[in-house]
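What you see is the complex with one protein chain gone and the rest in place.
Per-chain residue numbering starts at 1, and chain names A, B, C, D and E are given in the order in which the chains are listed.
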Amino acid sequence: MRSLYFKEKIKFTGEQLVPHWTYMNFDILGDSIIAFIGPCELEEKYLIGIDHLKKKTQIRSEMMLHFLVEHFELDLEKAVLRQQLLVSILKDKLNHRLKGDVFQRWGNDIYEEDFKLTVSTVTKTSVSTKIHLGINISSKNVPVKAKGLSDYGIDPDDIAEVVMNQYRLDMRRIKEKLARTRSIGS
Amino acid sequence: MRSLYFKEKIKFTGEQLVPHWTYMNFDILGDSIIAFIGPCELEEKYLIGIDHLKKKTQIRSEMMLHFLVEHFELDLEKAVLRQQLLVSILKDKLNHRLKGDVFQRWGNDIYEEDFKLTVSTVTKTSVSTKIHLGINISSKNVPVKAKGLSDYGIDPDDIAEVVMNQYRLDMRRIKEKLARTRSIGS
Amino acid sequence: MRSLYFKEKIKFTGEQLVPHWTYMNFDILGDSIIAFIGPCELEEKYLIGIDHLKKKTQIRSEMMLHFLVEHFELDLEKAVLRQQLLVSILKDKLNHRLKGDVFQRWGNDIYEEDFKLTVSTVTKTSVSTKIHLGINISSKNVPVKAKGLSDYGIDPDDIAEVVMNQYRLDMRRIKEKLARTRSIGS
Amino acid sequence: MRSLYFKEKIKFTGEQLVPHWTYMNFDILGDSIIAFIGPCELEEKYLIGIDHLKKKTQIRSEMMLHFLVEHFELDLEKAVLRQQLLVSILKDKLNHRLKGDVFQRWGNDIYEEDFKLTVSTVTKTSVSTKIHLGINISSKNVPVKAKGLSDYGIDPDDIAEVVMNQYRLDMRRIKEKLARTRSIGS
Amino acid sequence: MRSLYFKEKIKFTGEQLVPHWTYMNFDILGDSIIAFIGPCELEEKYLIGIDHLKKKTQIRSEMMLHFLVEHFELDLEKAVLRQQLLVSILKDKLNHRLKGDVFQRWGNDIYEEDFKLTVSTVTKTSVSTKIHLGINISSKNVPVKAKGLSDYGIDPDDIAEVVMNQYRLDMRRIKEKLARTRSIGS
Partner (left out) sequence: MRSLYFKEKIKFTGEQLVPHWTYMNFDILGDSIIAFIGPCELEEKYLIGIDHLKKKTQIRSEMMLHFLVEHFELDLEKAVLRQQLLVSILKDKLNHRLKGDVFQRWGNDIYEEDFKLTVSTVTKTSVSTKIHLGINISSKNVPVKAKGLSDYGIDPDDIAEVVMNQYRLDMRRIKEKLARTRSIGS
């Protein structure tokens, strides 16, 4: 599994969820996690949750750190479990930087009390599953009660690197464990 | 998914990993998470990791809080991902009780610095996947550098309940999300 | 699995086969069976069988009782087996009301001798499988030799409820059986 | 899918559920349905339902017509759905012979009112799934309130042939339908 | 699995990769391998490899013998393995006709030294997997260094028949082997 922290701004609109987007833009072939910074403004056709689609939920943020994961495998439940893991990793790294138990995971979101820091989605394409996880850098003009990395003085570049490293490490460990596990009789 | 906190002592030997053990002992049918307290002394034939089997690793603890999960589904990778989630939940609940960033997850184990608190395994039976996660209550006579709940004054009964509730909640949310997610066109 | 008998008329055109249609229209999330009454006039683009598509078969009926099932699972063969079960249930309930062995299942259709009472299709979306089963209420102007519920004095409201109840019951029993079944050695 | 009606008596003990039993005894390779007549006396180790195993349920009958199905495929839910279909077919053929609505399917059993006519099980081996369906010929000495084919003057040889033919026909239609079905857009 | 050698010219543009194309054009239902002769000129929207799509690779040939395979099954890795087998079969049949070790398989292509003879692709539709394998008859005006059947005096009609027969035979043997194989204990 490869990773990349792309240093130029990209606006996340949802079109990044199409299959092979990472290959088409960065020549990274196969399972990958990439990170980049940019605004978030989800186009309606990329609203993945049907409840969001029905309510035409506005999903936007002035400036976010985005993680984008693609696994070439089609099991959506597995992708949802990986999304949970990615959110947990991000939450743990944030707490670690503040040396406290400041942030909580609720489902696939990160909160400090009732301040929301993240948006996240997971979907299935015809050849892969994809995860998006965005965390506010700025919390200005977010349509819900929100905070962002800059409110805590947390460096997005550092977070981007440690989260991607941890996710790749966990994925490698999981793969190895599959080859190390015995089944149990009747 | 049902849960049960069984209040009598049970020694965890590994035989609890056979399929339908929860049904045979507690009449709980279907996916389940149960918790109980007791010593841990793994019999060699129940060493699931082939590295442990090869080295005949001693896995034992005088007193542990045990979680035992069974899902009637055969995908081992999914079970490993659920194990990661269960370990994350336990770790978060522990940190929350100490109001700090005390415990870390390393793979599927929980540490405070280099003190190990847990053992965990995941395996596949012919009809289900099973997860065991045990956390020391006492850290005496553990064959590695260890700590336990009693070293922190954490109540195992409370932990048992909140971890099981959170795991069930996350499983329910995941299942609902599968029905709420749109796929994305090529 | 949830069910709903919707009392207003809906014309079945095939567009009801798109994923999440039941959620978008009735806020029912997850696996479901719903029933409603209305004409049937299948648009060509919703002809699921390639033989029908090739021959541009006309599928229409003045008034039908429709069943619409969605399972968030992608195995088409399983969906076809469930379709057979749904057709069997409907046929049994009809015979039961007439206290006789009047109706036969041929594949996924119900006949009295060479009078056809039903149309049925099963398909796969990107996130689910769907079953449609419609039974004539009126048999007028159907393009094949046909009969309908009104020819037998059978009440569609009653049939709708008992068929949905039986299908849900069978689905629950099947799910429970999966957790109750041992595998067999060598 | 091949079928065979074996004319010599075989006692059904459960050992017929091991994989490849039909090949080892009749040289029939691949998916198959066979039928034979004989007593039923299930050995405890072949009790497939864990509830039966726990209660050590006695499953026996003096004389039964047995159907034994093997599919070289591992999806247990699919096997359960096929079991439902096989039971439905048998029930329909019985009703047809009595020209009435005499027998009902309850789950995977056939009843006339509260008289039970059948036993059935479905299981998973390491390489296949298997279904057993036995219907009493004699209803004497059955440990529950029971009836059998001889109580209705129904010929087991005829039933054996028509049930196997219908099951094979349905399996072939299902397979063809998989190749005839279009999916439906998002 | 059925096969057909269609004797009229068809230009391969990629549109033949849509599901059910073989049924819609030749009434062949289910898994199939067909062969035909014609030019190859791939339209951009049918470029399956994302590297080809990105570079807008020109894939064309004046005259080719085309094989087109459809399996109603969705596992892309299995389709890729079958593609390898199909390419191996074609290569072996070519060598056999020249009574030498003239042609080599590189991945899914056939070469004589650095002369390329074939193009091949494999893809997944919503209901099936499809393989295309084309071998030059003429090697004129191919955009890479190429040879074709006419350079060796090999008869395309003969090759078409023996390759299809061998592929069908191998598929049948594989299916039978699945029913003949025992699993092995822990």
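One rule holds for everything that comes next: a residue touches a chain if its C-beta (ideal position, glycine included) is under 8 Å from a C-beta of that chain, and two chains touch if they have at least 3 such contacts.
Because the structure is a prediction, the values reported are computed rather than measured.
Student: Could you run through the displayed chains and say which ones the absent chain touches?
Tutor: Output: missing chain touches A, B, D, E.
Student: So that we can see where the missing chain sits, which residues of chain E does it touch?
Tutor: 17-19, 46-51, 53, 75-78, 80-82, 84-85, 88, 92, 95-96, 98-101, 104-105, 107, 122-127, 130, 170, 173-174, 177-178, 180-186
Student: At which residues does chain D meet the chain that is not included here?
Tutor: Here the touching residues of chain D are 20, 23-24, 126-127, 182-183, 185.
Student: What chain A residues would touch the chain not displayed?
Tutor: 19-20, 23, 29-31, 72, 126-127, 175-176, 178-183
As a convention for this text, only the chains that are shown with their structure count from here on.
Student: Of all chains present, which has the mean Cα position farthest from that of chain D?
Tutor: Measuring from the centre of chain D, the most distant chain centre belongs to A.
Student: Would you kindly give the rotation angle relating chain B to chain C, two copies of one sequence, based on a CA superposition and rounded to a multiple of 5 degrees?
Tutor: It is a rotation of 180 degrees, to the nearest 5.
Student: Same or different for chain A and chain E, where same means more than half of the interface numbers show up on both copies?
Tutor: On the two sides of the chain E and chain A interface, the residue numbers are mostly different, under half being shared.
Student: Considering C-E alongside D-E, which chain pair is linked by more C-beta pairs in contact?
Tutor: Result of the comparison of D-E and C-E: D-E.
Student: What is the chain whose Cα centroid lies farthest from the Cα centroid of chain B?
Tutor: Ranked by distance of C-alpha centres from chain B, the top chain is E.
Student: Find the geometric centre of each of chain B and chain E from their Cα atoms only, then give the gap between the two centres in Å, rounded to an integer.
Tutor: The mean C-alpha positions of chain B and chain E differ by 50 Å.
Student: For chain A and chain C, let me know how many angstrom lie between their CA-based centres, rounded off.
Tutor: It comes to 40 Å between the two C-alpha centres.
Student: Among the residues of chain B, pick out those that touch two or more other chains and give their numbers.
Tutor: In chain B, the residues touching two or more other chains are 19-20, 23, 126-127, 178, 180-183, 185.
Student: In graph terms, nodes being chains and edges touches, is this line, ring, star, complete or other?
Tutor: Topology of the interface graph: other, matching no listed pattern.
Student: Chain pairs that touch, all of them, please.
Tutor: A-B, A-C, A-E, B-C, B-D, C-D, C-E, D-E
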